[in-house]
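A single protein chain has been omitted from the complex, and every remaining protein chain is retained in its original position.
Now for chain A:
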Amino acid sequence: MEHLELFLKSIFIDNMVFATFLGMCSYLAVSKKVSTAVGLGAAVIFVLAITVPLNWLLDQYLLQPGALKWLGAEYADYDLSFLSFIMFIATIATMVQLVEIVVEKFSPSLYNSLGIFLPLIAVNCAILGGSLFMQSREIPSLGLATTYGVGSGIGWFLAILAIAAIREKIRYSNVPPALRGLGITFIITGLMAIGFMSFGGMLTGGDDEAPKEAKTAKVEASKAELENNKEIANNIKVTE
């Protein structure tokens, strides 16, 4: 249950793109076509699922105040948490390099589809952000950290997929010249973020006995909203 809750929460409520604006650079740069967006999104899920648990272990056994207790009593009051940025980013950069090598060796087809995106990922804020949020939210166990990593990755994937689909369609609509491209993408993302805010009540509202239907109804309502956004985009195209 705990896992499911964190999973849903990291996909919808704390969505990387819409709630915290992480990974915006690649989100804006690589969302012109759905196919490339899918490639990058898959690579992000993959890398987040590996680096968040790894950094959780580092944080737990090396960086936290008192984490070095396993070395002996005299190390118990060491606090290395100021090193976390450099440790996390080093882990991420090496893991990305390692993953690239391993994938190239064992699955050339996956490498061909993911390969070009992997170097981009080392500098994607969503990856470092995942680890930093994992640290600041004090996720209690390795299993939950993995769930959090996978969930945030899927959230990011959904976001980039949705914006790429909308951008493919919006090409046919009559946007004011000065807003074309970047400007309208920003505004659409803002509207989508407002849509995603409606997920906020999903896991917090009601007591434990709250009927399941209420929850699903809310999910559906928000889905309808997202659909609505797309429909509006389509309508614009049609009216044109």
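In this section, a residue touches a chain if its C-beta (ideal position, glycine included) is under 8 Å from a C-beta of that chain, and two chains touch if they have at least 3 such contacts; residues count from 1.
One rule holds for everything that comes next: contacts and distances are computed from a predicted model.
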Which of "Electron transfer flavoprotein subunit alpha/FixB family protein", "Fe-S cluster assembly protein SufD", "Na(+)-translocating NADH-quinone reductase subunit D" or "Transport permease protein" matches, in UniProt, the chain that is not displayed: "Na(+)-translocating NADH-quinone reductase subunit D"
Among A:62, A:110, A:132 or A:161, the residue in touch with the chain that has been omitted: A:132
Sites on chain A contacted by the missing partner chain, in the whole complex: 18-25, 28-29, 82-86, 89-90, 93-94, 97, 119, 122-125, 127-129, 132-133, 136, 170-171, 176-187, 189-191, 193-194, 197
